[in-house]
Structure formats: structure tokens, C-alpha cells
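Report on one structure; see the data block that follows.
Note that one protein chain of the assembly has been removed; the remaining protein chains are unaltered in position.
As written, the chains take the letters A and B, and residue 1 is the first residue of each chain.
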Amino acid sequence: MHLLPRHFVFIGLFLLIGITMALDIDVDVKVSPYTKQMHAYIDSIPEGSTVIMSFDHEASSLPEIRPIALAMLRHAFSKNIKLIGVSLYPEGTLIGYRLMNNIGKEYNKTYGDDFVYLGFRPQYIAAILSMGESIEKTFPQDYLGYQYNAIPMLTSITNYDDINCVISIADGSLTTHWIEYGGQFDIKILGAVTAAMVTTYDPYLSSNQMTAMIGGLRGAAEYEKLFGMKGGGARGMLAQSAAHLYVIFLIVLGNIFYFRSRKKGAKN
Amino acid sequence: MNRQIPLVVCFSFGLMMFLQYFSTHTVARSLNLAILDYWQIIFAFTLILGVVSYIKVNMTKISRGIDRPYLIVGLIGMISMPIMALIWGIKADSPFMWMFENVQAPMASTVFALLAFFVASASFRGFRARSTQASILLGAALIILLSRSNLPIPYAENLSEFADWIRNYPSMTARRAILIGIGLGSLTTSLRVLLGIERTWLGGEN
Partner (left out) sequence: MSTIIIAQAFISTDRTGVFIISIIAILIVLYTTYFRNNKKPFTIRKINGLQAVEDAIGRATEMARPLLYTPGWGGDIQRPTTIASMNILSFVAEKTAQYDCDLVFPTHDPVIMSVAQEVVKESYSRTGYPDRYKEDNISYVSSSQFGYAAAVDGIISRTKPASIFLLGTFEAESLILAETGNSINAIQIAGTDSTIQLSFFIVACDYTLIGEELFAASGYLSGNKSILASVQAQDMMKVAIGLFVVIATIWATVESLSGNPLSNWWNF
């Protein structure tokens, strides 16, 4: 690191991201099979089916998570899928409610009939297992304080047996808990995760323990393309591509320094 | 005796949870639900433990003059947020929400964003072709990065397919092997705890 001070690496990245974000140029992305699989699954859910959307993230990852969540919410509402919002992280609770409520309004959906937000439950493993037994016992009231059995769309929902799938929007490993513990109840698990977590879920996806997955800003951009909208995913693509190239440049530079110093060492 | 009671509780509940997993009987299901409820209730109490400890430790350090400005800011944040929530609630236009959206979220995002800078510095320092294995790793990293960067380069399609192959076969094979090892490690550690072979979690000797 002494050949190129850390600060220069950081300043270079900061300038690059700042400039590319300011440019607001669209980059055309090729849609990956993973995103196609997710889009196709949501598309295949019959109208009127109920899906649980779990906001399993914190405020920190919002720039990456928000575009994914928005694209998926728009797709679900446009297909007239009924949504139950939950959160297994306290910080995700408010964010999830706002996102769901705003997009619900955009599609003229009624709270309680078309979507409902149950809020947060501590101890995610216990909450996932408990919902498998009874969602009402896990969430006796929704986020706004309405009794479970007073909410029209929940009257026919007892547990996972009445749910089509769970979409876990996560910035960490919480989707793993949905797979490991929710999977016991034979419920389909879909993951919308940050780019850094994508490879963690690959084994679960290939073994069909997970039904579909999209990852990161690129996944959001691909999903937006399939859904036919322009959102935060597409806008961030130029900056992300530039950052990838910058890292490649640093790796190459690091190796040039390494081989030069090795040569010098051999000469000495 | 101090150690025996927790060990007996641990073994009994472990055995009970193991057996209920294989049963669909109503007694087993309601027992499971009751235990899960208590688990969540206990968790809520542990938060009180955290808050008390946080205040105690920080007050002690403040009185000693260690890192005073940081600790005062931390304490103000911890006390003011619940007070705001209690007085004005947590609705959209409440001061709590304002603080959450304009202070908490940007600060957390800032720390998360540090990751990008550290990935850059770690790549520069760590990805060196020191040996054959390191060179293969380096090559794979470059292919994956190039394939994800949307560059109008020749053979971009093939590169992308090759990157997916790396991700789905060699990389996944290694991850699966590690996961199996972790699964077995978790299993034996859990059994050691349940059977009382491993007692370090009680503060005691093995």
C-alpha cells in the first residue's frame, strides 16, 4: 500500500462515483437469467394470491435496496397480488411501511383489502417459525394497531399454507433464515438481496431451496428493464460499471508494483 | 449446583425442541408456539440489559475523561430518540422520523458506503499474482468484474457466460464444501452444548 497511499485510492473512487452519478447517463443492461426467473415467477402468481414481503434490512443499505423494493412492489401491485408487509429488523419497519404505502397509493390499492403492513417482530427465527404456526398469534395487531381479524384481507389467512411465497428484501443473511426455518413449512422463498450477498445464496438457488433471486443495483436495473420502467437501478449502473473498472485498474496497478518490486529485490 | 440447573434446562429444552420438530400433534404445536412467544419476550428484556449496560459503561468512561465527546453524543442520541418517540410518536412528520431519516439513515449509509472504499484498497493490496493459485484467483476476479461492468467489449456475451460458469461451478463447489463443514461443525457444537460437554458459555471450564 505504501507505493500508492490509501487516501489516493479513496479520493479516486470518490471522484469517479461522484462524476458518474452526476452525469445521469443510461446504461443498457443485459438481463441475467436470475432476474428473468424472478420476474417470470412474480408474473405467474395468480391474481388475488397473497404474498408476504419481508423488509429484512436496515436504513444503511437503502440506496441499494430501495430500487429493488420499488420495482418488485410495482410489479406485484400491477398484477393485483395482495401483499402482507412484515419486517424482521426494527430499522426496516418504517422503511417498508412507507414504500408499501406509497406504491400502494400509486396503484390505487386500499389498505386492509389489497395490502397490509404487520410491522416488526423481534427474534427473527422465532418470528419465522411462529408465523408458520399462526400469523395471527405472531402479529395480533398490524402496524397501525388494527386487530388481525378486523382486517378484511387477513380473514382467510392462517399461516404459510395460505401464502403463495415470501419475498425477503434483505441486506444481510436474514434470507438464509427464511430458507432454513420458513422452508420447513414448504413455503416458496424469493430473495431480493444486496450485491455483496448474491453469492451466499447461489447454493440455495441451485438446490431449489430458494425459488428466485435478484441481487444489487444491477438486479434492480434488470428488473426495471423487464417491467418497463426507469428507476434508481438504471441510474446507478454507470457509477457501478465505472467503479468495477476502477477496481480492475487498481488490481492491475497493484500487480505492476508487485512485479517491479520483486524484480528489484531479485537484482539486489 | 449453580451450573447444574442451567445445564438441565438447556438439555430439557433442547430435547423438547428437537422432538417437537418431528410432530404434528396439537400439544407439540402449541408447546412450540408458547416457547417461541417466550423467546421473543425474553429478547425484549435483554434490550433493557443492553441499555443499562451502555449507560453504565459510558458514564464511567465519561467520569474518567476517556473519549468524552463521542460518548456524550452517543448518550444524547440514545436518550433523545425514545423520548421523542414517546412525546410525539413515530408518524411520518414526527421529530423521531425526521431524526431517523435525516440523521440515522444517512450516517448508517455513510458507514456502509465505506465498504466500497475498503473494497478498492483491499483489492489493490490483496490481489497479487504471488503464486499459481493466487494468479488463478486473480484471473477469475478480473473476468467476473469485467463481465459485470457493461463495457462494449468484444465477446462480452461469452465473457458473461464464462463468469456465470465460474460462479455456478468452481466457486459454488467450494462454497458448498465449506457450508457442509459449517453445518457439521454447528451440529457437533450444538450437541456438545446440549449434552453439557462444552460449558464455556456458562463461564466455566470445558
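The rule is simple: a contact is a pair of C-beta atoms (placed from the backbone, for glycine too) under 8 Å apart; a residue touches a chain by one contact, two chains touch by 3 or more.
For clarity, every value in this text was computed on a predicted model and none was experimentally measured.
Seen across the whole complex, the unshown chain contacts subunit B at 18, 21-25, 28, 46-47, 49-50, 53-54, 57, 60-61, 67, 70, 104, 107-109, 111-112, 114-115, 118-119, 121-123, 125-127, 175, 178-182, 184-193, 195, 197-198, 200-206. In the full complex, subunit A makes contact with the omitted chain through residues 6, 58, 60-61, 90-91, 125, 171-173, 194, 196-197, 199-200.
As a convention for this text, only the chains that are shown with their structure count from here on.
As a whole-number value, the distance joining the C-alpha centres of subunit A and subunit B reads 17 Å.
On the subunit A side of its complex with subunit B, the touching residues are 1, 4, 6, 9-10, 12-14, 17, 27-30, 32-33, 58-63, 91, 94, 98, 121-123, 126-127, 129-130, 133-134, 137, 184, 196, 199, 202-203, 206, 218, 237, 240-241, 243-248, 250-251, 253-255, 258-259. Chain contact summary for the complex, subunit B toward subunit A: residues 21, 29, 32-33, 36-37, 39-40, 43-44, 90, 92, 97, 100, 104-105, 108-109, 111-112, 115-117, 119-121, 123-125, 127-130, 138, 141-142, 145-146, 148-151, 157, 160, 164, 167-168, 171-172, 175-176, 179.
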